[in-house]
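Subset of chains shown; positions unchanged.
Naming follows writing order (A, B and C), and every chain is counted from residue 1.
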Amino acid sequence: MQNQNSQSFPTHIDAAGDARMVDVSAKSPTVRVATAEGRVRMEETTLKAIEAGNAPKGDVLATARLAGIMAAKQTAGLIPLCHPLPLQKIDVQIVADDQLPGYQIQATVKTKAETGVEMEALTAVSVAALTLYDMAKALEKSMEIEGIRLVRKTGGKSGDYRRS
Amino acid sequence: MQNQNSQSFPTHIDAAGDARMVDVSAKSPTVRVATAEGRVRMEETTLKAIEAGNAPKGDVLATARLAGIMAAKQTAGLIPLCHPLPLQKIDVQIVADDQLPGYQIQATVKTKAETGVEMEALTAVSVAALTLYDMAKALEKSMEIEGIRLVRKTGGKSGDYRRS
Amino acid sequence: MQNQNSQSFPTHIDAAGDARMVDVSAKSPTVRVATAEGRVRMEETTLKAIEAGNAPKGDVLATARLAGIMAAKQTAGLIPLCHPLPLQKIDVQIVADDQLPGYQIQATVKTKAETGVEMEALTAVSVAALTLYDMAKALEKSMEIEGIRLVRKTGGKSGDYRRS
């Protein structure tokens, strides 16, 4: 067994379809910011109950905001090919929207690293939305999470992006 | 300090707004199933590139499916007031939808426990969608995650639910 | 190498000092509840600033309560020889105490399992206290966490415990 040396292992078998965490070591660490958004749509009565503080599990918005912040820090553990990054700012905002009716969620994440933080911002929005659902699901099961998307990103060689 | 006994701590300060993980110990452990769904909408060219196996990070659908399965197991660590549960089945399906254009995602989770697995199914769909975004974001940054919602749940005292 | 069979491995080398996760399989799963408490002592001015909502990182008590709840679910990942358990209720309460001055923290955890949840309750109190420290440390670095202890436990063969 000792004589089965590693040379029997092919050097370049980077098959087309194989998942890989791409090499970002040639990039420079620069400040990178990403903002994402999403919505939770619900019945008007559900929104009113939450706003009145009547959700059965307690403070819906504070819990959802914190869950979003904490989830951003878990992004590399959730999204298989995301690079683990230091994060220098995470901010999650949730505002009621009577027109929707429901809640608008927005998250901004900042790093100084070789790659961007779009996935961290999108993950923060998604988990904040899921938590909002969890906190209010005894009131309404038909709530729907929608419109999760990148709003803008800055920093990095590939240039800035702003949703038109 | 020793004489500051625990009796000075009020017994019932369960303030209205305080978040809490509700007591499910009075419920019976029964088989519970939940199915959730969601979509990732994208440009037609992005869909075609993914279907042709040209996404730069590798196999998009296998990676997204696995990420969804693994995320379902992390639900109680992500959603602050979710109960940690044993899970007996997790299934994540992703199918291309030319009409969208994009991908339809569906997750089914099963447990035998005192409370349901809606959040596990919704989390699986959300993280599968986020992973799909991550795998293809070099092709298109404007993809949008939408329609994340509960399709049906069975088991438990509160009765079955089926989205109308 | 194939012929190095497992019989060469001694059957009973359970050395006295070796750490082990004890076998609880002979015990019956019963409802078990544990309550723990602790305190964060601080300057009176710090307490007043927190009560006035002037802590620089935001809502101190809601954040600390949630952190305690979420930490209880991570107990088996933190305490090396704790058994991973389903948890059926986690409740963390924090109340201001002008006499201390500071905050009293109390956590109650419930399971239906073969072993108790003292460590889960103590972990919830500890992490709530640490979070409270983190949220207010820009106001005062000399805060001190004290009095973390088990208040009572019920359920299980070893009998109930109540702190005298």
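Rule of thumb we're sticking to: contacts are C-beta pairs under 8 Å (C-beta built on N, C-alpha and C of every residue); 3 or more make two chains touch, one makes a residue touch a chain.
It should be emphasised that the depicted structure is a prediction, and the values quoted were computed from it without experimental measurement.
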One sequence, 3 chains in place; the complete complex in the file has a copy number of 6
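One rule holds for everything that comes next: only the chains that are shown with their structure count from here on.
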Taking all residue numbers used at the chain B/chain C interface, answer same if over half belong to both copies and different if under half do. different
Just curious, how far off is chain B from chain A if you go by their C-alpha centres, in Å? 13
Name the residues of chain B that each touch 2 or more other chains. 18-22, 77, 80-81
For the chain C and chain A complex, residues of the former touching the latter: 1, 59, 62-63, 66, 70
Chain B-touching residues of chain A, taken from the complex the two chains share: 16-22, 38, 53, 56-59, 62-63, 66-67, 70-71, 74, 77-82, 118-119, 122-123, 126-127, 129-131, 133-135, 137, 141-150, 153, 161, 163
Using the touch definition up top, name the residues of chain C that touch chain B in the complex. 31, 37, 39, 62, 65-66, 69-70, 73-74, 86-93, 95, 97, 100, 104, 106, 110, 112, 146-147, 151, 163
